[in-house]
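A single structure is presented below for examination.
The other protein chains are all here in position, but one chain of the complex has been omitted.
Note that the chains take the letters A and B in the order they are written out, and that residue 1 is the start of every chain.
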Amino acid sequence: MKQVIDKWGKSFGIYLILMIVFPFVMPDEYYRSVGIIIGLHAIVTIGLCLVMGLAGQISLGQAAFWGIGAYTSAVLTTKYGLSPFVGLVASAIIPGLFAFILGRAIAGLQGYYLAMATLAFGYIVQIGITEWEPVTGGANGMISIPKVTFFGDSELSMYYLIWGVVTCVLLFSLNLLHSRVGRAFRAIHKSEIAATSMGIDVRKFKLNAFVVSGMFAGISGGLYAHYMGILDPQPFGLHESIKFLTMVVIGGMTSIWGALVGTVLINFISEGLIMMSEVIPGLQGDIDTIVFGAILVLIVMFMPEGLVPRLRTLYEKSQAKKAKAKAANLQSDQRVERKATT
Amino acid sequence: MTEFLQYVANGLVSGGIYAIVAVGFITIYNVSKVINLAQGEFLMLGGMVAVAMIGMNVPYVIAVVLAILLVTLVGIMMQKYVIAYVKKANPISLIILTIGISTLFRGVASLIWGKDAFALAPITSNEPISFGGVMVAQQSLWILAAVLIILFLLWYLMERTILGKKINACSVNPMAARLMGISPAKMSMLAFAISGATGAIAGIVIAPLSVTSYDIGVLLGIKGFSAAILGGLGNPLGAAVAAFLLGIVESLGAGYVSSGMKDAIAFLVLIGMLLVKPSGIFGERSVGKGGL
């Protein structure tokens, strides 16, 4: 266990330093806003990682929970004048409820059924938001959603607020991973039969993972609404769900850190593509869609475990090799010594 | 009453398209136990390639044939270079893989053809025909004809030919099939080819009626899959019937409830079905865990 804590502590230290210094290394407002978006995405993908990598399910509708969270807080604060704090709490609870109902309904489903059911759910939510015009403003969306001003309303304070939430979500998930509940998730992923025979209620735990991921996505959505100040249904569709999926898959489904690394990576790639499309005029359409699709296919084909677990294995192997070489050296030294003495 | 019949007629046409998608899903699933989430993209590619070639002044018939051949080839290559490569992947990986392929196709299409919608000239004139007050576009009749011919040919292939028997053998027991000298890999490739070809035909025949664009594949894919589940995954006939029913329900819902909710209706049917009876109305031959 000590090893685990040591490893974990190091990663967490690096994370904290990078997270805190980023806005000062990149003092440009634009990069701070990119940092904020990465944080918002990370909250969603860490939750998705709990569902996919740990509990071994799939969700192709994560953007829907994100959208429900965003609209919940936006509607409560803008139409009913509630404080953003109340809105944010509701933006965790309402998507959690949706996830509970959907998850209860489909908890017995596996594989493709689950994929299709969540995909369909994503569509229904996006259609629902667009059609429920009196409340959501329909396709035109909503404007003048109040800002969150817990620590002031500068880009920098927003950055730290959101990354504070990311840190909480991250710690929560890491704790969970090395706990009774997290082990139950991982056990289900590897063998439902064995998990059941150890007394784990597979349906209940799958549902739990699904609800937690829905709540994380909802919180992120609420923060997104207050950060942007405007909302329309467009970003809460399949494209975004696939983007979340790509982030989790490239980083490594089974690793919480992987979700974080994947989120940063995909956002950098997106930014790079936007810059490219400004330079190269022929790049019309969704160039990022091609890239995400290609990443998904290539990862499954050549690196199914994902980036972070792969790097970890490589690192451990090189360490083992070093240790072996050291031991061999020692041995040959001893042999030389022995020869010398005889 | 005329209004009702009009909705039913419209529903039959879209239901026919869903039937082709559903049968495409099942053809591949039966042989390789893979649900090809990129199935809908075959339709998109078929329609878009045909439109593009006609735009380059290729004669109509040749453009259509080339489009079908090209998509068939895409299906074969997808099986040979991607699906076959990850044979022992778990269901989640296969879902991610086929979703990735579908995303890739969509992205490439939007890059080549942009995000605009395109219409294809109908096979015969645009003039609708009246059946006792129910107006039916001539193209709708072509669609129905194409659907029925495809369904019949597939049925004939699977039930009445040696090749069909071989495919069936692979779906029932791949190991035994291999011992009999049948290559499951080849049969799997054949299944992808068939799905590609039928998908392309469906994509081409609907292009004149409902315009085609880079993103039509996902919706058609989900609806086809819904029909495949409704009919019981693994049962092509049941799927075809379910697809027509789904098309009619959707058309009635759009007509009487709200046209904006049209797509939501199909999905609600899917989710409702999964809740009540995941094995489908007509029962399921194999448990749909996928990738097993």
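Brief remarks on what is shown
Assume a residue touches a chain if its C-beta (ideal position, glycine included) is under 8 Å from a C-beta of that chain, and two chains touch if they have at least 3 such contacts.
Criterion: contacts and distances are computed from a predicted model.
Hidden chain, UniProt protein name from the list "Tagatose 1,6-diphosphate aldolase", "cytochrome-c oxidase", "ABC transporter ATP-binding protein" or "Aspartyl/glutamyl-tRNA(Asn/Gln) amidotransferase subunit C": "ABC transporter ATP-binding protein". One chain is not displayed; in the complete assembly it touches the shown chains A. Looking at A:Ile145, A:Val166 or A:Ala184, the residue that reaches the missing chain in the full complex is A:Ala184.
Across A:Leu82, A:Leu156 or A:Val202, the single residue that touches the chain missing here is A:Val202. Residues 1, 3, 172-173, 175-176, 178-184, 186-187, 190-191, 193-202, 208, 212, 254 are the ones on subunit A that touch the missing chain.
Everything that follows uses one rule, which is that only the chains that are shown with their structure count from here on.
The touching residues of subunit B, counted against subunit A in their complex, run 35, 37, 82, 85-86, 89, 91-97, 99-112, 114-115, 214, 218-219, 222, 225-226, 229, 258, 260-261, 263-264, 267-268, 270-271, 274-275, 278, 288-291.
Residues 52, 56-58, 60, 102, 105-106, 108-113, 115-117, 119-121, 123-124, 127-128, 130-131, 238, 242, 245, 249, 253, 283-297, 299-301, 304 of subunit A are the ones touching subunit B in the complex.
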